[in-house]
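Sending over a structure as structure tokens; questions will come in a sec.
A single protein chain has been omitted from the complex, and every remaining protein chain is retained in its original position.
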Amino acid sequence: MTTMNHKGDFPIYETHPGMVYLDHAATSHKPDIVTRRTESYYKTSNSSPHRGAYLLSVKSTELYDRGRKEVLDFLGADERYSTVFTKNATEALNLIAQTHVMENVKAGDEICVSIDAHHSVIVPLQLVAKRKGAILKYLYLDRTGTFENDAITAKTKILALPWISNGLGKIHDVKALLKRAHDVGAVVILDGAQAIGHIPIDFAELDVDFFTFSGHKMYAPQGIGGLVAKKELLEAMPPFLTGGDMIEYVTEQTTTYAGVPERFEAGTQNVAGVVGLMAAIDYIKSYGLTKIHEHEMALTSYALEKLKALPFIEIYGPEDISKRGALITFNVEGIHPHDVASLLDEKWVSIRAGHHCTQPLMKHLELSASCRVSYGFYNTIEDIDKFVDAVKYAREVFGYVDVY
Amino acid sequence: MTTMNHKGDFPIYETHPGMVYLDHAATSHKPDIVTRRTESYYKTSNSSPHRGAYLLSVKSTELYDRGRKEVLDFLGADERYSTVFTKNATEALNLIAQTHVMENVKAGDEICVSIDAHHSVIVPLQLVAKRKGAILKYLYLDRTGTFENDAITAKTKILALPWISNGLGKIHDVKALLKRAHDVGAVVILDGAQAIGHIPIDFAELDVDFFTFSGHKMYAPQGIGGLVAKKELLEAMPPFLTGGDMIEYVTEQTTTYAGVPERFEAGTQNVAGVVGLMAAIDYIKSYGLTKIHEHEMALTSYALEKLKALPFIEIYGPEDISKRGALITFNVEGIHPHDVASLLDEKWVSIRAGHHCTQPLMKHLELSASCRVSYGFYNTIEDIDKFVDAVKYAREVFGYVDVY
Amino acid sequence: MSMYTETIMWHNQSGHNKRPLEGATHVERGNNPNCGDDLSLEVTLENGVIKDAAFSGSGCAISQASISIMIDLIKDKAVMDAKKICDAYLSMVKGESVSEEMVDALEDAQIFEGLSKMPARVKCGTLGWHCLKTVINQL
Partner (left out) sequence: MSMYTETIMWHNQSGHNKRPLEGATHVERGNNPNCGDDLSLEVTLENGVIKDAAFSGSGCAISQASISIMIDLIKDKAVMDAKKICDAYLSMVKGESVSEEMVDALEDAQIFEGLSKMPARVKCGTLGWHCLKTVINQL
């Protein structure tokens, strides 16, 4: 059992020492180093990157470009890859759908999506499929996160899936799925939002096409995210948002565009966000992803043990704990998930209830909603204990007399 | 002459006391209150808005929604208007082009753009015009910022222009142009990026349709901006980016969307950015826009006087100083603007050189580039003096012997 | 303070208003995409008076208790009075000020005042009331 406690790194626990925050999958808290470095950027180097000949602009440009490099290094991506910054994972996923998918998918082609994909994966692809007359197919999963069908065919042009499902906690066998898709000539959109900052990631072992992420879920500030993609894919893509900074020549009627990756970054970019993201990467590296993952696995295993001891809890996701990310979804018999969340909130335990932006998954699993606990490096065994106690309290309020 | 000095509000001047920063039109520095409140948000209220039933999420939701309201109040916009947050002005302008313009402009319709519009206005509209077969026309200006033609016709469906031109410094007669456009039934896209935070704005006196802005140019953090628009226009618009948080129901093949303004905000939003924006608004209000505008006018008038005394300077933009925003574009005889900027940088004077993201304007004015000084509330008369001295230094380096 | 008072738990569990309504003159269904609440309000109107009302469907405790308390309140009331109560309730949970008289008229429904501080739950606590409003507005 893990006894690590890193709350001291996170100023929010000074403000709310009693808080049990278990909604890390929605967003993470920020270690001191992240807010301090961001503030320091504004105090020492603030300016508009790329455009100015003067010192501050040079500094901002350097920081911004270093950010691209550090993201690549963090993922083990070599010089075949490039980083494009966006405001969040959702923008990155829209970018891919509107450019690569829009350009490469024709009527009758198939886009294959894992049913546990986030709305931010599904909805942009729905729109492209509709516009192009392509067929949107799903890979179905059961409540344990096991695939039920194989929808990948010779017609599949795109496979999209979360590395770790935020509705089931399943860590997908990304290596096998990439290979399966590449074998039929499909390009893979890998939604890394729940994987980055949780498990060691090494592109060198894989053959990733597109990888998307949000900074705010990995200890970085809000408002920064991105995609890491093969340069050869990016180079073939038309621009997404257009305007300042991503152009080469603009005349009254026509425009030529900058190269990769600038072509995909319109307007003044969020350098402070990139600085915060680099600080978050440094924070993660200072402990190491192996250690972070071990800690989170220990929490998963402890929480599962505790929850399984309660007969009124139904747990979703894989049995095999090595296939689980840092989250558990479940339901409490007799209490609607939203009531569970509100009652836990009375005990200062913050969890998420609802569809977790995965309505098609919920529909497929015949669940109208579920509860989700999700955790990061700052969470402790005591947090899990308090959470379980709060669940028991919810049952009491609802008039149940439980014997454990 | 103004003797105000507010550098003390801006921590970056502690770090760089000798710096003369005159690139405010590209981006502004941040007063202490902005970075402090942002940091405090992360320390007290950080979480994902809109989704959670627990306290922090409630706080974040309240702050985010209060941000919408405060932006409206700041602009004097009543309940007919709504705020949509984006990452910068460029995203807001893309949003309008891809939704309202895309839906409302047919082949043969005319889109009329002021030639001094920013690339972020022009390029998205070019793409829509091309896709729809609409005609993109320009309102031309001379080097003093005077309109040369009247391209608005009965076929004009869209008029797009900057409130204050970032290439000429001209404050356009927005009231008259709105009326002119509305008389022919056109909808107006008003790019407020250089107006907000500089001049008093009161929607009550106007009949604004769409207004876009970037926070980072008005003392707020990077990564937040938005649009303020008539609700009736927003309600008729399809979504822009899609995914989490902007949906109502998602099924495997179809999606219905949330109402206004949520429909236009996909993915986890930047609450910290909104908090910083509110702090910036408070900062601006604490002095008042009338006072800020007066101070900036005093700087303009002083700088113009000094520059006009130098025979080797060519100044662009209106003669009438009441028609000038907080920036001056000019050229130094015999020295390319980029060399001017680099030489000024040697003297710690930061200015911008180039096309200022207004290539069509530059082409029309037959300028290959220009220098630009632009200022905010922190700039002083001494800054202008140092800037003028640095220009003289540049002439010396280039071997000119000037007699003043 | 907990939202989950005895009154709410009682309404949630009693189910006296959760039943089929024979001869209902109006039926209105309401959904809450966020949590999957899906309730139908059935109403029997006679000469401008709400003779009877009931609900069916599924939802969280807040949504079920809220619609049940509403039904107790509006039964045997004139439509115009039900409308006033409904408007007062919706104002209250938005955090707007409501006259003392109307607060009194809300009786048990007053306990939902705390919803104004729970943005994630407001939709639960207003689902039934929005159904009622739709029914009344259609008249």
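First chain written, first letter: the chains are A, B and C, and each begins at residue 1.
The definition used in the following text is that a residue touches a chain if its C-beta (ideal position, glycine included) is under 8 Å from a C-beta of that chain, and two chains touch if they have at least 3 such contacts.
These figures come from a predicted structure and were not determined experimentally.
S.K.: For the chain that does not appear here, which of the shown chains does it touch in the whole complex?
M.R.: The chain that is not shown is in contact with A, B.
S.K.: Write down which of B:136, B:164 or B:353 is the residue touching the left-out chain.
M.R.: Touching the chain that is not displayed is residue B:353.
S.K.: For the chain that's not shown, point to the residue among B:25, B:343 or B:391 touching it.
M.R.: Of the candidates B:25, B:343 or B:391, B:343 is in touch with the missing chain.
S.K.: Just checking the interface: what residues of chain A touch the absent partner chain?
M.R.: Touching the chain left out of view, chain A contributes residues 50-53, 57-58, 61-62, 247-249.
S.K.: Touching the absent chain: which residues on chain B qualify?
M.R.: So the residues of chain B touching the unseen chain are 335-339, 341-343, 346, 353-355, 359, 362, 368-369, 397-399.
The criterion applied here is as follows: only the chains that are shown with their structure count from here on.
S.K.: Going by average Cα coordinates, which chain is farthest removed from chain A?
M.R.: Computed centres place C farthest from chain A.
S.K.: Report the most central chain, judged by the distance from each chain's C-alpha mean to the global C-alpha mean.
M.R.: Located nearest the centre of all protein C-alpha atoms is chain A.
S.K.: In angstrom, rounded to a whole number, how far apart do the mean CA points of chain B and chain C lie?
M.R.: 47
S.K.: Starting from the mean Cα coordinates of chain A and chain C, work out the distance between those two points in Å.
M.R.: Their C-alpha centroids are separated by 38 Å.
S.K.: Between chain A and chain B, what is the separation of their C-alpha centroids in Å?
M.R.: Centre separation, chain A to chain B: 32 Å.
S.K.: Can you tell me which residues of chain B touch two or more of the remaining chains?
M.R.: Correct list: 51-53, 57, 247, 249.
S.K.: Could you check chain C for residues that touch two or more other chains and list them?
M.R.: Touching at least two other chains: 33, 118, 120-121.
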